[in-house]
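Rest of the complex left out; these chains stay put.
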Amino acid sequence: MTQTTRAPINTADAAHTLEWLRRFQRVRSASETLCAPLETEDYMVQSMADVSPPKWHLAHVSWFFEAFILTPYLKDYQTPDPAYDFLFNSYYETHGTPFPRHLRGTISRPTVKQVYQFRAHIDQEMERLLSAPPPEHLDEIIDRLEIGLHHEQQHQELLVMDIRHILSCNPLHPVYRDDIRQTLLANAEQAPTAHDDNAPVDNDPVNNEPRWHRYAAGVRQIGADYPTESAFDHDGQGFVFDSETPRHRQYVAEFELADRPVTNAEFIKFIEDGGYSRTELWLSDGWHLIHQTGWQAPEYWQRVDGRWHTMSLGGLVPVDLNAPVCHVSFYEADAYARWAGARLPTEAEWETAAEDQPTDGHFVEDEVLQPQASAGARRQGPQQLYGDVWEWTGSAFLPYPGFTPLEGSLGEYNGKFMSGQMVLRGGCCATPGDHIRASYRNFFPPQARWAFSGIRLARDI
Amino acid sequence: MTQTTRAPINTADAAHTLEWLRRFQRVRSASETLCAPLETEDYMVQSMADVSPPKWHLAHVSWFFEAFILTPYLKDYQTPDPAYDFLFNSYYETHGTPFPRHLRGTISRPTVKQVYQFRAHIDQEMERLLSAPPPEHLDEIIDRLEIGLHHEQQHQELLVMDIRHILSCNPLHPVYRDDIRQTLLANAEQAPTAHDDNAPVDNDPVNNEPRWHRYAAGVRQIGADYPTESAFDHDGQGFVFDSETPRHRQYVAEFELADRPVTNAEFIKFIEDGGYSRTELWLSDGWHLIHQTGWQAPEYWQRVDGRWHTMSLGGLVPVDLNAPVCHVSFYEADAYARWAGARLPTEAEWETAAEDQPTDGHFVEDEVLQPQASAGARRQGPQQLYGDVWEWTGSAFLPYPGFTPLEGSLGEYNGKFMSGQMVLRGGCCATPGDHIRASYRNFFPPQARWAFSGIRLARDI
Amino acid sequence: MTQTTRAPINTADAAHTLEWLRRFQRVRSASETLCAPLETEDYMVQSMADVSPPKWHLAHVSWFFEAFILTPYLKDYQTPDPAYDFLFNSYYETHGTPFPRHLRGTISRPTVKQVYQFRAHIDQEMERLLSAPPPEHLDEIIDRLEIGLHHEQQHQELLVMDIRHILSCNPLHPVYRDDIRQTLLANAEQAPTAHDDNAPVDNDPVNNEPRWHRYAAGVRQIGADYPTESAFDHDGQGFVFDSETPRHRQYVAEFELADRPVTNAEFIKFIEDGGYSRTELWLSDGWHLIHQTGWQAPEYWQRVDGRWHTMSLGGLVPVDLNAPVCHVSFYEADAYARWAGARLPTEAEWETAAEDQPTDGHFVEDEVLQPQASAGARRQGPQQLYGDVWEWTGSAFLPYPGFTPLEGSLGEYNGKFMSGQMVLRGGCCATPGDHIRASYRNFFPPQARWAFSGIRLARDI
């Protein structure tokens, strides 16, 4: 990120910058839309250490623009409160000591209203900056703006995850949006119940084996490079995080990949076959974990009148047997795969399969916020690689050969988490549809279940 | 609590019942007044496991009337939500399994507004009940109503304690009420600073030794009996908790009691004399505790520009050197007493001294919510036994000889906590003035600091 | 402990000192006798944080003489290793920072053999000192020697407790002494099994109600004073710990005391009556504790073929129904008493009853190391107040009015533990018979179960 002296911004640049401003406004607005159904009280809750209060998310993504763009690049920028720089820093240790994560739910001030005022302040100042950007920093500003927008989109997904967790803890079973409830009830109604002998073969979630796609062995190109055009000029479609770079070669042996994610019906068979009590199916850490936690089913599941239900964003609804299983840990995904005589794909295998596939699953824009069965006739190639559920891979989140993190505090974005986590691929029903791509590497610790994480099987030939 | 059959309620009883209703309304209203300065978000916070969100307090004290009066005694009573009976039960295990205490801050629904609606519902139904009480249960209803009102008053004090803790955790240093801030700043201004050589001797908080009152040895009557008149007839002035009963004899040896609580100025001398690092001053548990916690001063204290400040309900203000020290644990009180060549009084000693004293300290009605120096010329006898700070005694909270807890679930009110706690006496600046009496036994674990707990010294002759 | 200048030691003093030396040798020898049945490996085990390895006990009691007598009073005294002063200091913080307690089991050196050499060294040096004591320190030496011997006797009891715990953790069920096993098997054989309808009434452990002794109300003298004669002159019979002093008045209301401890048969009835699952019987802390620990019976008990067994020092043997129940926590004792419609005695009540009773229970010298049923016809007055089981009282371990701890590091012996513990009285089957007296105050936290702790009931009139 070397700086060059530049002449005053020219017309083409100005037009381009305004396009960025409009994109900024769209992304910012989407975060607020997601929070619209919340009560003020919901904004405050940290229902477990991994969850952040929605209020905090809204402030933190705004702080990101303040800390990395407005403070360094906007002349005379004034923060509403210097303490925000401490309160809303997530984990940028080189920027300053962050407020302790597990206490985020104890901070009632600034209030929700004040956080929205902070957002409005940031929006206004960003508009001021982008209306007359300093030409000599234009490239960096756009680079950071682009990261900031992808960052806010990541937090939109986290908002959905966290809101679900927050409401699911409540014994009153609150409903986030009633239209979601109606959709999910209808879905569950349509799906045949388990062991429905009259179900048509093609639509039988229990007995319908996945089909397998075969991929030849060979040296593959994996990952992505930064766009070669200048950051300022590119249209944002080529954006990648540092952790996806550089594009590099990997030898991938011959393998097969299931044409669809594992369904709830299939996972129930695993449960009914004693999957949670058969030690030979589990990694050692997973075996100890399920004994410590008492897990006997995916997160949010409970039995009501003999039928599995899930506490969704539409409240407590019956599990849709056709839909992909969701909210399982890596350990459960791995144990399921072993039970099924298969394994999880590596991230290179997944990317090999996904590279030329359309992103046609369900995303946040579908507004159901729950993985759904693939609709209609199956087209050629694996279905739902994108959307619906993040797919656990068997790969640890480690740097690619030649990886170099971003400079400065933004280098903490991904690189320092390359330890103790597993990669997930493909996005989910809470991901913005334009935020996903074949090379995107999501990551969570193997015990995490509150992401929309599911299972796709692979196997050796 | 034996039940007798009764004729329809007579005129005198009806008048009396309406008096109780008005008292009910006064107490209920006081709780809401205390919460008036809060933002919706403040109502949600559980800043440590001991603290309950203000919203929960408001709902719990209402549940108490529902569970123990309306449900058993009001025909056709309908709860707004059956889940409240689980959510707002604090610890009555014989009534049902309570919602886990440490998760109270994670429940955003019912909202604050709904909790106020719950309160209004309870108020309305209590009015319905008291307007036409079933004569055969009138005695029990009034008995339980009286407990319920004292219970709500206890929670008013807890509200003040918890609100202070909630706001104190916030790096923005929010102010609960600005008039409190003005009073505290003025108080701190008037007090001479430590080591002020020009301070008049009588008003010198640092060098002014307490005066000692001597009490002769003898068999004393300690505790209280339930009022002998029927519960229904009495005027409520004679109310006592079961833990204060029965009145019984104790031999109290000759002792001396300080005429006032230990001041902030005196406690600062203890700190400056290395009190927190001298192992010989401490009980073993206390010594380990201060190493584990890192305590070096009372709760809420911090040094700003070389001067001790406290995070009060008026925000961060300088410590008033003349005022009683507050928010110390039993261990700190005990260590201070040892350092001062004295000891803490037993509860029998305290009650002996307090029995004939007026309740003339600062209470919640004074609306400062911070202990203050005794005003004006000292009258005969120890000052400020009541109000300002709860005074740690050297007595464990144990049953009095002949103690019998209340019957039924209300028997869990006090009795089951008679283990691992120490007795405090006299009420504090957050206690309703009509809620205190000589025989009142408050109790906290020895490590607790968030109560308005202070120190009064005693010594052997 | 003021020091006076003295002439060279005279003949009478010298004779007296040699008597003390012989007593020293007897006590020292008794510790080693207790350890004789151990394997070298047993000496190393710390089976829980409360337990110390037998090797550590043997070294620590020797260090006590080194630290408090030899180092200050024996000219040219040389320690075998300066590190012992750190390793074998238990909790005397004013003496130096002790080695962390929970790591005592990780120290393999000094070896057992070296610890015995350390003991021999101390014995030899103590003999050297006592053969020619410095007259000017004779009083202090004898004072401290006496404490040191009582200290070692306390550790003899701890050795028995700890050895039992150490061996009980071992799945091989090792037997400490086979003669104990034979005695316990015979005892269990003689006792009628529960619900034995043919058992003679007088010997029926299940249906035989305790008899009650009544004590009149009055001001009692409780505790003990230090002997008035000089410490050096007295015969050691009058020894008391500082925590037992001073003798003082307490008003004790009329009460009744059971004539014997609660038996195993009676405690089994409590278990079978659902005692461990009835919340109304328990203190709040106890209720949470038994849920956390899963306790359903006294420590060391397990069911084998439908019959309760205990892992004793004679290995796994059937529970003797006639014997006093043992290894229960304060919470269990308290819950049992509530279930039985009684309560635990206060320590003043216990002492009132015990003051004029003979010490005729079973002690360590009986070499069974397990509480036993009272033998033969019952004499007048309560039985087995001394020996067999320590009896939990309802009194917290707090300073007596006028209590002053010893000066210097020895002041840490008892005083700093006067918080969070309950008093037990009377000694047990592992206590040296000459180590107990009416005023003796033992103390443990309410959750402790590895002491030989049992239950005696009291009740109000």
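Letters A, B and C mark the chains as written, and numbering starts fresh at 1 in each.
Rule of thumb we're sticking to: contacts are C-beta pairs under 8 Å (C-beta built on N, C-alpha and C of every residue); 3 or more make two chains touch, one makes a residue touch a chain.
Quick caveat: nothing in here was measured; it's all calculated off a predicted structure.
This structure file defines a homomeric complex of 4 copies, of which 3 are shown in place.
Rule of thumb we're sticking to: only the chains that are shown with their structure count from here on.
Viewed as a network of touching protein chains, the structure reduces to a simple linear path. Note: the chain lying farthest from chain B is A, by mean C-alpha position. Rounded to whole angstrom, the centroid-to-centroid distance between chain A and chain B, based on C-alpha atoms, equals 48 Å.
Taking each chain's centre as the average of its CA atoms, chain A and chain C sit 61 Å apart.
Between the CA-based centres of chain B and chain C the separation comes to 39 Å, rounded to the whole angstrom.
Of all residues in chain C, none touches 2 or more other chains.
By the touch criterion stated above, chain B contacts chain C in their complex at residues 91, 93-94, 217, 219, 248-251, 253, 255, 279-280, 282-287, 330-331, 334, 343, 346, 394-396, 398-399, 401-402, 411-412, 416-420, 446, 460. Against chain A, the residues of chain B that register as touching in their complex are 39-47, 55, 81, 83, 86-87, 99, 103, 105-112, 166-167, 169-172, 174.
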